[in-house]
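Only one protein chain is missing; all other protein chains are in place.
Up next is chain A:
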Amino acid sequence: MPAVSKGDGMRGLAVFISDIRNCKSKEAEIKRINKELANIRSKFKGDKALDGYSKKKYVCKLLFIFLLGHDIDFGHMEAVNLLSSNKYTEKQIGYLFISVLVNSNSELIRLINNAIKNDLSSRNPTFMCLALHCIANVGSREMAEAFAGEIPRILVAGDTMDSVKQSAALCLLRLYKASPDLVLMGEWTSRVVHLLNDQHMGVVTAAISLITCLSSKNPDEFKTCVSLAVSRLSRIVSSASTDLQDYTYYFVPAPWLSCKLLRLLQCYPPPEDGAVKGRLVECLETILNKAQEPPKSKKVQHSNAKNAILFEAISLIIHYDSEPNLLVRACNQLGQFLQHRETNLRYLALESMCTLASSEFSHEAVKTHIETVINALKTERDVSVRQRAADLLYAMCDRSNAKQIVAEMLSYLETADYSIREEMVLKVAILAEKYAVDYSWYVDTILNLIRIAGDYVSEEVWYRVIQIVINRDDVQGYAAKTVFEALQAPACHENMVKVGGYILGEFGNLIAGDPRSSPLVQFNLLHSKFHLCSVPTRALLLSAYIKFINLFPETKATIQEVLRSDSQIRNSDVELQQRAVEYLKLSSIASTDVLATVLEEMPPFPERESSILAKLKKKKGPGAVSVELEDGKERGELNGGGDRGGDAAIAASNASTPSPSADLLGLRSAAPVSGAAPSAGSLLVDVFSEAGPAAASAGVNDDGFLRFVCKNNGVLFENQLLQIGIKSEYRQNLGRMYLFYGNKTSVQFVSFSTTVSCPGELQSQLNVQTKTVEPLVEGGAQVQQVINIECLTDFVDAPLLNIKFRYGGALQNISLKLPVTINKFFQPTEMAAADFFQRWKQLSQPQQEAQKIFKASHGMDTEVLKAKLLGLGTALLENVDPNPENYVCAGVIQTKAQQVGCLLRLEPNAQAQVRTRARAHTQMYMHTHTQMYMHIHTQSPSVLLCAALIASLTAVCVFLCAAANQAWRAGNTQLALFSLALFLSHSPPLSFTPFFHFLIHFSPHIDSTLSH
């Protein structure tokens, strides 16, 4: 039985709880609970009306049972009945039950809301608080709809009791967090801000949480809070510890309020008003000074409260990042904490110093603590503290201390906790790359990594070392020598074999002069590991072997023998079997010249952001990913020449004059070197150069916008977290767009919000209305948003879509252009030839015509072109132009203000087409998952077909590679190539994968090999 039972203890409840506690087994407990549930059920259903007390007692028992972890499916109605009791305790239990066990039953919600409404208008502060607590605890949208208008009024009313104000402020905060669209502060803003001046400290403490949240979302509307916050803070900081009576906590005046004030100030830049800023700097200095004073109490609560304020002040100093003096003082203070006997303080100091390390003013000051931090990494007994130390070492690393830090991290890795090894490996790999002065050190470091923690070395890490070795010829010999030595170890990690196979295959010749590493020795060393490796590694080794045949003709017989063995040529794995068959044939049929070309050394990789860095960001739940899409500014050419009153004509003619910017149906996706999308062409030209689906999946976001010029549905954006799909429809000058936000992770996105804005003059040209989306997107879920668009007059820019949400605590911010272009408001117009040319001639003034000449870089497929022109929104007029090669289109752009007729002619030039072919097929790079990359020289029709399909087909094929394989065996080269092309165009390009160069000459020999 309880030692204390205050108020009116419910004896029946206490007995029940005792019974449950006395149950010896889980079964006994369940039995007892079921008995009680049956009893309560019969009481509730009984004929005799229950009195309030009994109802309360049973509802309370149900609550207890629920909190034990059992399901409760009745009693809600009785709880709701309690809400309207005029006895406080009954009401209180009713509210508690509702708060804990909310039910989305609409009938109940209405009843609950009614009860709440009655209590809110009761003018009894205790009842009002109960009702507000319930709203704050449940925080559902239905409640926001019912009360979001009423609560601000209660909050600022002059006659509201302080305790009710406190509840109202936090209640409103909860509603705002859940349904920001329903809480409109508008007229209340300034009175809410002035709550910072309230006499009652409790009111200020509660209100400031609300103000901070509102300020972070609408900084401009609330900016008057800055000076109020500074003066309030200043009064607290300078007050004696007894001034604030019960708001002083262990000799620290108002620690909670101080922290919140400092937190609020972090929503804003430093105050511009000199006086305010001076006062604030004074506060911050006082806080730093107080940290040096002897403690007023030995209690940990005293130092915690004092240091809580200190850390919050340091956060503000770091946030401002403009006061070198304060930054350095903060750093020194944290330095003292690094050796404090309190683990908590050491942890926080390491964490806080991490952010200080990134400020230019304090980076050097942070670096002076390197020895202490290294020591923490070695000696801290708590893994979470060691993790912070590793983070700080990473943050303070620069060229001057990289070798020391990397060495320490490597040695820590040998004993590090399993949970953080992978992250440590990535960090070491990044630091080694970022601060490598000589690349032999880099190679050593990565090979050490693989040796120490091979299991935790992700693909990205070894890809990266290979990229770097390939790109720097000064380190290749060293790399070959080191990796050869590393492979000597009797047991080495598979990742080491991969790196070894790759590097020796490319650069084994650089160490072949030494008899200890002669070609045959190298081969035997690699092959001794072969049988212990997984299929992908074996595949890589086979490719290394064929490279050996080219590098060292003397190994040819040995290697052919290996390839010919049953375990290769009849391997059950189709990839291995295929490689063995093809390599064997290649080595026996191709001449040395052909072999040398096909198996040429890898060319340098294009420079790009380190894939490891990308991986680390991904692991951390990427920080602020900001994606700004390429904009088609040259759109001026499309309609800039148009006369506003009359018709404008657009003619895109394809003359033979070459223009370097044009890239008609170009293989942009296929050329790895042109990873940066060209932006020089006009909109129309860019549209026609649209990359194939392969590029889309590569995440080349620049294409996202342009790809939608000629189509209305598809994927606008995709990263590791989020996919945004679009469906849109347009009629006349109106459009409706459905955006689908898909959460690709298993973690929910919170505070999900989107805004669509029309920058600059677009505001007066487009009318865009959006419906808000739910702020919570569950993992794997998709939410839809509808956007209505009205075109008022012609426009050039596109509306901006900004998406914000928190993923794993980190704020994500994505900005995209919404693909709303003027041509969406095209209405196709049919007209006869005479009509067309009469109008065409009428539009003869220079400002009525826009012309663009561009070179086609790819074979022009009539159907593809037609589809594009139709996608543009115009009508394609058949039998209008006397020249059958030309395409003629007409349409009317519908805006609210006016209608603009447009005529369009596309005049392809046959010669250009020839040139196109020539260009498309001499330089075609394709990526495949087998890490090959082909370089085709041919005039054969089937290959042409292939090339044409690569950029344009849209079917999704997974088994095409296998189909190609089959077709080859069956002797159907054309089908094989066709399938291969499809496959190539849909497999995700492994942008960071080190590719084997595999140059296949479709010379007659190989043709025969293939049909073999």
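As a working rule, a contact is a pair of C-beta atoms (placed from the backbone, for glycine too) under 8 Å apart; a residue touches a chain by one contact, two chains touch by 3 or more; residues count from 1.
Keep in mind that, in the parts below, contacts and distances are computed from a predicted model.
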| item | value |
| --- | --- |
| Chain left out of the displayed complex - its UniProt protein name, from "Tryptophan synthase", "AP complex subunit sigma", "Integrator complex subunit 11" or "glutathione transferase" | "AP complex subunit sigma" |
| Full-complex contact with the absent chain, from A:62, A:96, A:526 or A:584 | A:96 |
| Identified contact with the non-displayed chain, of A:22, A:238, A:322 or A:384 | A:384 |
| Among A:206, A:374 or A:497, residue touching the chain not depicted | A:206 |
| Selected from A:160, A:215, A:307 or A:558 as touching the chain missing from the view | A:307 |
| Touching residues on chain A - with respect to the absent chain | 1-12, 14, 17, 21, 53-54, 57, 60, 63-64, 67, 69, 87-89, 92-93, 96, 100, 126, 129, 132-133, 136-137, 139-140, 163, 166-167, 170-171, 173-174, 177-178, 201-202, 205-206, 209, 245-247, 249, 254-257, 259, 263, 266, 301, 304-305, 307-308, 311-312, 343-344, 346-348, 381-382, 384-385, 387, 621, 747, 750, 776, 807-810 |
